[in-house]
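Every protein chain of the complex appears in place save one, which is left out.
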Amino acid sequence: MSTWGNDLKISIFGESHGPGIGVVIDGLPAGLPIDREELAAFMARRAPGRDKASTPRRETDRPELLSGVRGDVTTGTPLAALIRNNDTHSSDYGELASAARPGHADYTGFLRYAGWGDVRGGGHFSGRLTAPLVFAGGLAKQLLAREGVYVGAHIARCAGVADAPFDPVRLDRETLLRPGASAFPTLDAAAGERMREEIEAARMSTDSVGGVVECGVVGFPAGVGSPMFDGLENRIASIVFGIPAVKGLEFGDGFAAAELRGSEHNDPFRLADGKVVTETNHAGGILGGISSGMPILLRAAFKPTASIAKPQRTVDFRENAERELVVKGRHDPCVVVRAVPVVEAAVSLALADALLGAKGYEGLQNRK
Amino acid sequence: MSTWGNDLKISIFGESHGPGIGVVIDGLPAGLPIDREELAAFMARRAPGRDKASTPRRETDRPELLSGVRGDVTTGTPLAALIRNNDTHSSDYGELASAARPGHADYTGFLRYAGWGDVRGGGHFSGRLTAPLVFAGGLAKQLLAREGVYVGAHIARCAGVADAPFDPVRLDRETLLRPGASAFPTLDAAAGERMREEIEAARMSTDSVGGVVECGVVGFPAGVGSPMFDGLENRIASIVFGIPAVKGLEFGDGFAAAELRGSEHNDPFRLADGKVVTETNHAGGILGGISSGMPILLRAAFKPTASIAKPQRTVDFRENAERELVVKGRHDPCVVVRAVPVVEAAVSLALADALLGAKGYEGLQNRK
Amino acid sequence: MSTWGNDLKISIFGESHGPGIGVVIDGLPAGLPIDREELAAFMARRAPGRDKASTPRRETDRPELLSGVRGDVTTGTPLAALIRNNDTHSSDYGELASAARPGHADYTGFLRYAGWGDVRGGGHFSGRLTAPLVFAGGLAKQLLAREGVYVGAHIARCAGVADAPFDPVRLDRETLLRPGASAFPTLDAAAGERMREEIEAARMSTDSVGGVVECGVVGFPAGVGSPMFDGLENRIASIVFGIPAVKGLEFGDGFAAAELRGSEHNDPFRLADGKVVTETNHAGGILGGISSGMPILLRAAFKPTASIAKPQRTVDFRENAERELVVKGRHDPCVVVRAVPVVEAAVSLALADALLGAKGYEGLQNRK
Partner (left out) sequence: MSTWGNDLKISIFGESHGPGIGVVIDGLPAGLPIDREELAAFMARRAPGRDKASTPRRETDRPELLSGVRGDVTTGTPLAALIRNNDTHSSDYGELASAARPGHADYTGFLRYAGWGDVRGGGHFSGRLTAPLVFAGGLAKQLLAREGVYVGAHIARCAGVADAPFDPVRLDRETLLRPGASAFPTLDAAAGERMREEIEAARMSTDSVGGVVECGVVGFPAGVGSPMFDGLENRIASIVFGIPAVKGLEFGDGFAAAELRGSEHNDPFRLADGKVVTETNHAGGILGGISSGMPILLRAAFKPTASIAKPQRTVDFRENAERELVVKGRHDPCVVVRAVPVVEAAVSLALADALLGAKGYEGLQNRK
């Protein structure tokens, strides 16, 4: 289902080419001031048409707030937002109705929904559905910021080019938020430039590339989360794998940890100004599902955009016949650029949910 | 929390050195015959003391079935199982009470539970809690097998040694189940032998190693799962990250997909005996959160065992003082060997849960 | 929260005087044909301004379908509906901002939302929020009808006047649906006439009345539901108590059962045309939380409308001062008339949810 959350629930709806898309957010504490400008800026980072590395589809994607807000402050009751679809070229998708685009959910969606799904533009499976996710995550981000928690991300790898990594121990708010402020979210501008060249090269050869987004969190209080199935890792994973094209997720050293010895991987505890910290942070700020107070660090792997203009072999699943397919329409040669705020949004929602469990709604709402 | 599941729920309880550990499983369809011998054999694969690569702690780990079964058939009402703890050396853990073992949840658990947690042997955070998970997953495995679905896993990497991978397209039941049948679960016996040597070398140097478990599934029907937050990947992730020491998870090509171009990664559809299949399986059998009918493939990264006998620097969090710590007790130099059935169990539970959502309890129960 | 459901989830949003209200419905099976005319007719039964027994506020309440439907058939992905608020007199509510209307949630909502709630017209607590509930329930009703399950209700009591009850054994579809087809939903037209007179009398004396809605279900398959906390009674109760003004709920004989002896209350089983039935139906079609195949019967008690034009003593909770209050605005002297379809909607959602659990989505969707 498209519903997620324990104490902070979201329910996302919409299809790429239907009347609109949106989200209902239930459980936001009351009295949270919303900085609409900041929210719009955050959503703009995901919006298409911002950079030539992205799809030329242009949409305002300005969400209409239908409930849950008075003035610029949350009421505490469900907050609903609607984004109208107004720039759709459905005819581009005519032939997709029964020819499965490789790498897409056309065929699996056909089976899952017994042939009734809206397949235009990917329907409910479209990357466009990340717009309401980013909206919801933008609110969670502002909620976290009021608690001194900051969430940022950057492109760690793209098309074989690596950015500089976040420093797992010394990561600060300024460094964390810097990539998001630039048009191409990397720490190292030169690496970003090379990525853009590679993306452009992929586009020129009617192909696409994937990449890895690294997300960091500073200021998250230690001691939040739970063991087993309700740990921060489970909670983050349950939402991050809801982002289209994500095929992998790792925390701290992740897969690299599997290559280390315990003596290399264990983070020694020490005191810094009377506070317990760790000298290294291979664990990515989470031990036993619970935050340690160190920066939280994770990486999500994105497969290359499935929609490519190259001719591909496929099957028409209604006619049960093999055929060749050329995917038309406008598509990003690389979704990773726009995926950066989506990962930030997903992680922010997961952490806000966990914080609500720890502090309750009373602990997070602002008294009038 | 230690509760998981939608249509098939599990609630795990217990501490490493308390009276016992166990699980309540709610939502199992009625009329499922339980092969107790097979279940015991599956649990034995996780049990300690089986191989010198594992901790010398020996336990029978024979679960007592408290409810939900008559004869050897499920009743459909909650099935509870209890495993008594009977071989505990609590005194080994005396000094841990306030010295945080690096890489463990001692300190985060101390904060989370305000100092009241049972820290002996890791308490509720202990790897021992995977025994009831394997028990529950063993039942899910048998449920799936009745539907023609088979789940198997092997050590894909350990201590820098790689096993042969599962063939993502041609994987069959026989190959899938072979590693689980051997004492050291690899496809390539020679690779297994080298891993054992490396593990032994780590033990000799009072150190530990990590590794990667690859899990495969054949026979899972196409069209099961849901988009966004209830996809097979989310559901599997939400339980796999509940296994202690897991720091990464990837499906299909996973992180390697991020390095490919779309034309390389997209799996072309074709017909085989009139059935829609894909020529390659970079997607790992899941598109848009929904099964494609191809083998499901995933890999989980395990960090090296945190408990090592080497002296380590740490902090006594009650006394707020730095100190040196030598972890006593009996510990696996490598948890990955015993983690193989745990991953199978977690994946089996996730898939059984998804199948129950698709077919309902009526569709999965056996009429008497 | 305003989110409900296991296999069929609804998330309701909106405030009485905000931009709009609506619902996201997640889990509807694909391929359900929607009879929009029937849905509109069902919603019209709840709409204000239909009868002089109701509030003069007139709204079209025509929901816009934002997603989840193509043509007139569900896609299986989340279905969202938006109802714009277009006839609001917010100024009527000016003085309510801090004077607690007796019988309303003004004061408790003020505390719950730390003063940030939208209090105009009751905000999210308004009876107007039952419009999206009725919309969602109307879809569930159509889903159930395709399975041969029919849900109907009538005013069992109002202002001291009793309608004829549903026959718990012989209730048929025709009788069940008759009250809903009339402007004033009773079985006995004369009783209905007397109720209208009493309601009118209450209005004339600037007062209000309450009542009881009886709901019946025929055709629901036997054997659906679960023991303990997931029984049909729990599931129905969890949503019916979400209808504003409901203060009581009973199944079968309900409170009257408490006065009977076992020999009077037990329903003897017998065979009718080879089928197991009960001779009487004191149980209201539910035994141990599970349907027996007999008609399901329940009654919900509604308190009298809290908004009355009579001067009332109250407290200004911001100024912490006692005062007198005259509630302005347009209010039903009796909500029970319009509550009849709301109860039908809530019960339909609960039963559709239970049926999805039993049959799975595959068992309820229509193959294209």
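For this structure, a couple of remarks:
Letters are used for the chains, namely A, B and C, taken in the order the chains are written, and counting of residues starts over at 1 for each.
The criterion applied here is as follows: a contact is a pair of C-beta atoms (placed from the backbone, for glycine too) under 8 Å apart; a residue touches a chain by one contact, two chains touch by 3 or more.
Everything numeric in this text was worked out from a predicted model, so none of it was measured.
Touch with the chain that is not drawn comes from one residue among C:8, C:47, C:66 or C:129, which is C:129. Interface note for the absent chain: among C:35, C:64 or C:230, the touching residue is C:230. The set of chain C residues touching the chain not shown comprises 1-4, 12, 100, 102-105, 107-109, 111-112, 124-125, 129, 157-158, 160, 202, 207-212, 222-231, 233-234, 237-239, 241-242, 244, 246-255, 257-271, 274, 276, 278-279, 282-284, 286-292, 301-308, 310, 312-315, 317, 320-322. On the side of chain A, touch with the chain left out of the figure occurs at residues 6-7, 77, 227, 356-363.
Within chain B, the residues in touch with the undisplayed chain are 1-3, 9, 11-15, 18-22, 24, 26-27, 30-31, 64-68, 70, 73-80, 82, 112-118, 123-124, 365-368.
FYI, only the chains that are shown with their structure count from here on.
Averaging C-alpha coordinates per chain and comparing to chain C, the farthest chain turns out to be B.
Remark: rotation between chain A and chain C after Cα superposition is 180° (nearest 5). In this assembly, the C-alpha centroid of chain A lies 38 Å from the C-alpha centroid of chain C. Centre-to-centre separation of chain A and chain B, using mean CA positions: 26 Å.
For chain C, the set of residues that touch two or more other chains comprises 77.
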